[in-house]
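Just one protein chain is left out here, and the rest sit where they should.
Per-chain residue numbering starts at 1, and chain names A and B are given in the order in which the chains are listed.
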Amino acid sequence: MTGRSSSPGPQPIDHSGAARPGPMPAVIQVEGISKAYSVPVLSNVSLEVLAGEVHVLMGANGAGKSTLAAIIGGLNTADSGRILRHDRPLRARSRREAQSQGIVMVLQELNLIPTLSVAENLFLDCLPHSLGFVDRKTLHSRARRALARVGLDQLEVATPLGRLGIGQRQLVEIARALERKCELLILDEPTAALSVREVEILFANIRRLQALSVGILYITHRLDELPRIASRVSVLCDGRCVAEYAGGEVAHERLIRDMAGGVVERPSPSTARLAGPMLLSVEGISGGSRREALSLGVRAGEIVGLAGLVGAGRTELLRSIFGADRRQSGTVSVAGGPPIRPGSPRAAVAAGIGMLPEDRRHDGLLLSQSVRVNATLATLSRHSRHGWLDRRSERAAAEGICTRLDVRCAGIEQPVRRLSGGNQQKVVLGRWLDAGCRVLLCDEPTRGVDAAAKATIHARLRAFVADGGAVLLASGELSELRAVCDRVLVMAEGIFVAEFGGEWSDEEVTAAAFTRAFSAEGAGSDRLWEEGKQ
Amino acid sequence: MRRSASGWLWIVGALVLVGGCTKPPQEQPTADGKPAPPPKPAKPRVALVMKSLANEFFGTMAEGAKAHQAAAAGRYDLVVNGMRNETDVSEQVTLIEQMVARKVAAIVIAPADSKAVIPALKRAADAGVLVVNIDNRLDPAVLRETGLEAVFVGPDNREGARKAGEAVARQLSAGDGVALIEGIPTAFNSQQRSLGLEDAAMAAGLVIVDRQSGQWEMEKANAIAAAVLTEHPALKAILCANDSMALGAVAAVSAAGKSGQVLVSGFDNVPAVQPLLADGRLLVTVDQHGDRLAVEGIETALAILNQEKSPADRTTPVDLVEGQAAR
Partner (left out) sequence: MINKTRLSEWGGLVLVWLAIVALFGLLAEHFLSAATFTTLAGRLPALAVIAAGMTLVVVSGGIDLSVGSVMALCGAVLGLAVTQWKWPLLAAVPLAILTGAAAGLTNGLLTAGLRIPSFLVTLGLLEVCRGLSYAVSGSRTLFIGAGIEPLARPLPFLGVPATVPAALLVVVTAQILLSKTVFGRHLVAIGTNENAVRLAGIDTRRAKVTVFLLSGALAGVAAVFAVARLGSADPNAGTGLELAAIAAVVIGGTSLAGGTGSVIGSLLGVLVIATLEAGLAQLGASEPLKRMVTGGVIIAAVAADGLRRRLSADRD
């Protein structure tokens, strides 16, 4: 980026003349790319990114967005079609080769090394050195400059990366990308794990890069981001480019229909529900870093939302109810039953509780195993006799889950690793629904999930409570809480600060999450977002 | 990641503990005001450095030495050390250095390797420690080169192996095929035993059709013997460099259904082969009186220390032990 900022201006000269539309030249042109594994993933996709534009790529998970990005970024190769860069075919066989061509890709799965410092991660492939020793002074000053560029000026560059929250890591990854020669920046769901303030910083950076004539290919699921940054929106569905819109002001309904290939499942309206008897009772639970004890109850037929800033303690609360982490005190019981042994997910499951963890890849799924193995993991006792697996019953259960939750896969023997995020989440949800649990704890159940799958998951959760279940759902998206929850508990710094039922506005909830923080610390909101992440 | 980090902590912790425990105790602590201890203690301290004490031959040797010291406790102190792994030369070098640090008067050593330990022994000799070599003879060429003078007390392995080979040859006729199962090829006694067996085979006109290393181990020798029996159907005898390997060879001969047709010889005369000698499945073995070997070495060291004797090599007896079938 040092190179870039010193010579920001001239973009590659357009040798071919006036063949291209628009005032700016294209930094990349994709022509008729196809790619198939066992099924076609991309069929004849064409698009271009102009210098200085943000080209947003939308699509349901599994539509082929990430594959397309990987092909452009040199991580994958196309079966047919070509990529033109300055009118010459681009042949990048690795991420490194693409990078040398000015194409920089920030990956969805961050590839940073947790044990090294932030500074070392930033310059891993070009550590400044003299006589073979790392020149720490130069390294750190360069790192500080790079971090300042993405608004992380408060971050100590010698901090091991592993201590950073996921949002900060993402910014470090972007800062690293910006340090390289960059004419095309590919961002794959960059805001999925960012806080509001971090998103602002990211968008400011994107705008600055635009001004420097960098072309940006931006993959996202968040419809609300479009008006703010998109110069152009393309929609992929089942590997085909089905629509392209100029500008970011596109009706959401329309985009969702494009992405879903025409069909959208809507959650049943959240009016006129009658709450049943108390199903989940949590009394005076505390542990970990939280000092104050929490109590709450969820009735049958009810979805209770947990709102709050990042780090307000929502995940901690869910995990300690489930027994994933040890707790110091308090009891949890289901339907007035005996208290569940703390620290034992097995006891929680036996009592009828299931959990959709925040990090489903790490805590929920066996990625290399099949859909069948994953779907029946919690119910093997039902699919076996005296310890012997009953293949037929297991297969039937897995197929039932795939049908009921509309899991898009090549069959129940496909490894879940090959499924899109939304379909993976459906498998985890299906596992618990099939296990016949009565209480579901959902932590960010639709993070990184496309709009269509999100609607399916929400509809299934509503159906679950309509059948007499209870759900406790933590989410950072107020729109999600509004869509499915009967009431919302707002958390801040590990305790409940407000409760909303019926009608509520975004402003009210946000204010509640902040008010407590203000009164407790008497500090500015900026600082609170920072602390929230740690 | 985190777990493996804590794993390393465990290892480091354990090493620190072990290191703390095995640090040799401080010799003669000089308390303030006390006169310095006499430079040479009245009772000499002799270090016996063995190969693996897990090997029963050396175990027997060490027990013989301990019994001898207990009976003559007034004359000397004894420190017995063995290695974990019979072939780990560097471990034995470390032992030698530790013994020098403990200021022993003499080191009586059964070398793990006939060459590699010589530099360490030379340093010991330079520090004023008497070196007596038992069991496995140090390489004369390297001894000359380094200028180390080490008295050798031990059996003539070549002679012993020759006796065993001759006993086998008496049962066979010229032109018969035999196989050798050797010890670890780098060990001097293994080489000597192979030479002795060859001498005998040559003299009797036997043909050595195959020779491989069984690494002194029963299991490995068994696998080799089985293979050799298959590949050479006319084989008449298997000559082994120790009794462990002979046990493995006997099992292979039985499994091949050739008991009585293929003769087996061993070396060391350990208790486990006694039943085989009795029922004829093992023809002969050689007794080099291991229990006496260390004692002879210690006696030699004491005699030289007390200047009763001038340094001279001494050969201890090797006797043929014949089984039922040889008689």
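List of remarks:
Simple rule for what comes next: contacts are C-beta pairs under 8 Å (C-beta built on N, C-alpha and C of every residue); 3 or more make two chains touch, one makes a residue touch a chain.
These numbers were taken from a predicted model, which means no experiment stands behind them.
From the set B:65, B:78, B:129 or B:273, the residue in touch with the chain omitted from the display is B:273, counting the whole complex.
Here the missing chain is touched by one residue of A:124, A:251 or A:380, and it is A:380.
Of the candidate positions B:121, B:229, B:263 or B:301, contact with the hidden chain is made by B:229. Within the full complex, the residue among B:169, B:187, B:251 or B:301 touching the omitted chain is B:251. Contact between subunit B and the unshown chain involves residues 3-4, 7, 10-11, 53-56, 59, 185, 210-213, 215, 217-219, 222-224, 226-233, 243-244, 247-248, 250-252, 254-256, 270-276.
The omitted chain makes contact with subunit A at the following residues, 37-38, 322, 324, 345-346, 348-350, 355, 357, 362-369, 373, 377-378, 380-381, 384, 387-389, 413-415, 418, 431.
Heads up, the rule we're going with is that only the chains that are shown with their structure count from here on.
With each centre defined as the average position of its C-alpha atoms, the distance from subunit A to subunit B rounds to 67 Å.
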